[in-house]
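Heads up, one of the protein chains got dropped from this complex, but the rest are sitting where they should.
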Amino acid sequence: MNDTMGRYRTVIGHRLFWPAAVLVVMLAANTIYRPGFLSIELKDGHLYGTPIDILRLSAPLILVALGMTMVISTGGIDLSVGSLCAISGAIACMYISKQPDQNSLGVVLTALAMALGVSLVLGAWNGVLVAVIGIQPIIATLILMVAGRGLAQLITEGQIITINSEPYRAIGLGHMLTLPLAIFIALAAALLVAAFTRRSALGMIIESVGGNAEASRLAGIRSGRIVFLVYVLSAGCAAIAGFMMTANVSSADGNAAGLWVELDAILAVVIGGTSLAGGRFFLSGTIIGALIIQTLTTTVYAMDISPQTSLLFKAVVVIAVCLIQAPAFRARFARRRRNAPSPGAIADKPKEQVPA
Amino acid sequence: MTTGSLTAGRARFRLPRRQIPVLATLVLLLVMYGIGVSQYQAFSNVQVIFNVFIDNGFLLVVAVGMTFVILTGGIDLSVGSVVAMTAMVSAWLLQEGLPAALVLVIALLIGPTLGLLMGCAIHFFEIQPFIVTLAGMFFARGMCTFISGASIPITDGFWTRMSQERIGDPRGNFVSISVLVAFVVVAIAAYALAYTRLGRNVYAIGGNPQSALLMGLPVGRTRIAVYTISGLCSAIGGILLSFYTLSGAPLIAVGMELDVIAAVVIGGTVLTGGAGYIFGTVLGVLVLGVIQTLITFDGSLNSWWTKIVIGSLLFAFILLQRLIGIRYK
Amino acid sequence: GNSDTGGGSKDDGKLTMGFSQVGAESGWRTANTTSIKDAATAAGIELKFDDAQQKQENQIKAIRNYIQQKVDVIAFSPVVESGWDTVLKEAKDAGIPVILTDRSVDSADKTLYKTFLGSDFVKEGKLAGEWLVEQKKTASGPVNIVELQGTTGAAPANDRKKGFAEAIGANPNLKIIASQTGDFTRAGGKQVMEQFLKANKQIDVLFAHNDDMGLGALEAITAAGKVPGKDITIITVDAVKDGMQALADGKFNFIAECSPLLGPQLMDLAKKVDAGEEVPARIETEETTFTTEQAKEALPNRKY
């Protein structure tokens, strides 16, 4: 009895519990509204169904949010990711569209390399502004957020560049083991970032810089390099996300690609439990956060909530998510409930378990 | 002996250092204006300056509210939507035939109420301001589209008068009433920050919230107050915007929160809180306004170059500001 | 810029026009901008161009600045319909004529602007709806329509929705079973269509408020194993090149044109207005509709 109680407590106490619970509740609500919501069928050898859509569509957001997690963990913020998505997509599509054989793998790889390269350079630009010149991150990245959109449109000359390239399309729409390739790419990126940060000491050092920059400096951390690196990383993630977004519709739209994705990404990071003030970061939380956001968007469409009210609906859900997530809210709520029926019964429990 | 060692009151930095970023901003702003004048004839018209104020009055008011929030180390993403919502609600109520005075009161109550609620959520439930105000942003924008999918014109006499009244020589140079309102708001805010307990608590909380709490300052109350103030400023901004455009439109002021935050930060306020001035915010708004004016005067840029040039000007400005700041540290 | 671009340009006899564009939010808009710029050059008009980035405030600012610069004509495509009286009055007081393009404004005082040149969004929706009514004349059972709206609150979205709804009202069998915003983008159109397809067993018709959303939806329809243009009839608005291609390929069934090529007409008008000639209060651009066959014909010399 005590043992199950303890296990129950550790599950509830886990920081991923509440975000995950929210996700489950959202899916459940959808299923109640439309029983077929979770159903998945096999079409042309791929799995087909709303859950798959959610996974595929959340892939770019997951990617952007991963980079954003690192940046936020250092106490910064990267507003330019949306523009970077647009730029990387624009460069890749532009290059491919100019080639005679759009289906050649070599062409696509070159395009990807070029776009990624440019994005990394732009990430480095952000990094220099923040880490070397010492401009406040929000402003430093705002510059590229504004100018980057212009750059993307400059590249596409304000047109939507449509391409017809199977290998490129695969980034957004391809399948592997019956599942969308995009989700594997996102997962791979997540694992890579996780390995990169947690297997090396990078993660701890990032958290240290975000937690107390001066103390970290005095401990010998060259925080400038770390901060720089993080912005480059974020740009890299955004670039790949940009490929996915453009591949998804086989066209690059300098204006619309990745519009407002920075807000969604920041929201995902925060829902995932990372504090905007910097410090500890949680990659798995971020991923769940991104899934929650995509599920929310899909819910609006799936329930066909009228566009006029959909923002209100989103607001209500986001508020609910925040409240459920907030320990202080749950504490208040629990206290009130506890006071009513059997005072003390639950309250005494933790004390007994505390080792002296 | 001890006294001997302590007599020379030497701080590592003297007071003016705190004003340097603001001074640098002012100088750079003047330089930018000078460039405009030297490039374009009509730029030197006094009315150009007045127009910058007329066109940015509402932005200024909202930025003042945002300054309070950022000074405590918080952020308020809802401002743009609250501005839109206020304008929308006013337009709608006027269309429904309510008297102007009543509409004004209602419109001025909605913003602060939302701000109060957000402040409470932030304080009592310890939810990060970013999410709370983002939800507030969705909510307010949702209210806009909920009220009407299309824009609602305002034909009310009072509004029209406020909108078209020209103060100054009506043939020559003039400002609008909004500008005066904005100045009043700026003056009150500057006074409140410098001379009232509330204002000082704002700085203290921005400096270090834990310390402020342990020093016995009303941290919760202040925090809730700043979001309420920001809500109020957004509401006033919304009214000014409805004067400005004589309508309420669901998609107006989209992304305004970023302009506002940018203005505040360019004005020298630190995003982590605790340092900054209202005067800096005024400068920040002017910087954005002058950049915009420069772009229009040029008139040869296409859409994407406009964005790139705005970004570049912003960059040049911030870089110089920063370099001057370092230099005189 | 160089110093001679400022101030009144009457002296060199060249007409100066201040033009404030909504933004560059779509390929359509870019084509519109290009048309205006090219036409200005061709007509020997000095154009001061401003991009408002979808913000009404920015447009008002731009107009104020044009007044300061004493341009000869001001033209702009309003972001929204309402809220222009104050600044237009200032222009009027300064004696600068104003021409509206693309979208109109709802000022009660019609003397604030000289003329309106542009499309009628309601009519576009109507044309689309009428074609559908004609097509489904013979349908005995209910016809299920899904609609991809433009950005919520945007004038073209509101008007096209309205016009379409009016037109299909003629046949009670035609029913809109779902209507969602796709934000005028391909990605949006696709994402929404995916859910429509999953939530609704039978979809007969898709009406998209612009080509881009329709193009996005195409992919969703294909992925669902349906044949666009056959299993689902697709109607869109705009007729940009990619859309026309899809139409020619039989993936779309019908497009109501919304032409962005206002430039030459605008410059003409500007000259007339500047010369003090009378111009009609409302000029609608010549627009047509396309079916697959017409698209095949028109496609080769489509510029945008």
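Letters A, B and C name the chains as they come in the text, with residue numbers starting at 1 for each one.
Rule of thumb we're sticking to: a contact is a pair of C-beta atoms (placed from the backbone, for glycine too) under 8 Å apart; a residue touches a chain by one contact, two chains touch by 3 or more.
What we mean here is this: contacts and distances are computed from a predicted model.
Colleague: The complex has one chain missing from view, so what does its UniProt entry call it, picking from "Alkylation response protein AidB-like acyl-CoA dehydrogenase", "Pyruvate ferredoxin oxidoreductase", "Simple sugar transport system ATP-binding protein" or "Monovalent cation/H(+) antiporter subunit G"?
Modeller: Matching the unshown chain against "Alkylation response protein AidB-like acyl-CoA dehydrogenase", "Pyruvate ferredoxin oxidoreductase", "Simple sugar transport system ATP-binding protein" or "Monovalent cation/H(+) antiporter subunit G" yields "Simple sugar transport system ATP-binding protein".
Colleague: Missing chain touches which shown chains?
Modeller: By the stated touch criterion, the chain not on view contacts A, B.
Colleague: Determine which one of A:42, A:132 or A:219 touches the chain that has been left out.
Modeller: A:219
Colleague: Would you indicate which residue among A:53, A:78 or A:207 is in contact with the undisplayed chain?
Modeller: In the complete complex, the chain left out is touched by residue A:207.
Colleague: If I consider the whole complex, including the chain that's not displayed, which of B:26, B:180, B:217 or B:320 touches that chain?
Modeller: Among B:26, B:180, B:217 or B:320, only B:217 touches the chain that is not shown.
Colleague: What residues on subunit A make contact with the chain left out of this view?
Modeller: Residue positions of subunit A that touch the missing chain: 199-202, 204-205, 207-208, 210-212, 214-222, 226, 279-280, 350-351, 354-356.
Colleague: Can you name the residues of subunit B that touch the chain not displayed here?
Modeller: Considering the whole complex, subunit B reaches the absent chain at 1-15, 18, 191, 194-197, 200-201, 203-204, 206-208, 210-218, 274-275.
Everything that follows uses one rule, which is that only the chains that are shown with their structure count from here on.
Colleague: What topology does the chain contact graph adopt: line, ring, star, complete, or other?
Modeller: complete
Colleague: Look at all chain centres (mean of CA atoms) and spot the one farthest from the centre of subunit A.
Modeller: In terms of C-alpha centroids, the chain at the greatest distance from subunit A is C.
Colleague: What whole-Å value do you get for the distance between subunit A and subunit C if each is reduced to the mean of its CA atoms?
Modeller: Between these chains, centre-to-centre, one finds 34 Å.
Colleague: Mind pulling the residue numbers of subunit B that touch at least two other chains?
Modeller: In subunit B, the residues touching two or more other chains are 145, 149, 302-304, 306-307.
Colleague: At least two other chains touched by the same residue of subunit C: list those residues.
Modeller: 23-24, 30, 33, 152
Colleague: Enumerate the contact residues on subunit C facing subunit A in the complex.
Modeller: Contact set of subunit C toward subunit A: 23-27, 29-30, 33, 149, 152, 178-181, 183-188, 190-192, 194-196, 198-199, 212, 215-216, 219, 223-225, 242.
Colleague: Note which residues of subunit B are touching subunit A in the complex, please.
Modeller: Contacts found on subunit B: 121, 124-128, 130-132, 134-139, 141-143, 145-146, 149, 258, 261-262, 265-266, 270-272, 302-312, 314-315, 318-319, 322-323, 326.
Colleague: Per the contact definition, I'd like the list of subunit A residues that touch subunit C in the complex.
Modeller: Listed in rising order, the residues are 34, 36-37, 43-44, 48-50, 53, 57, 153, 157-160, 162, 173, 245, 248-251, 253, 255-257, 297-298, 300-302, 304, 306-308, 310.
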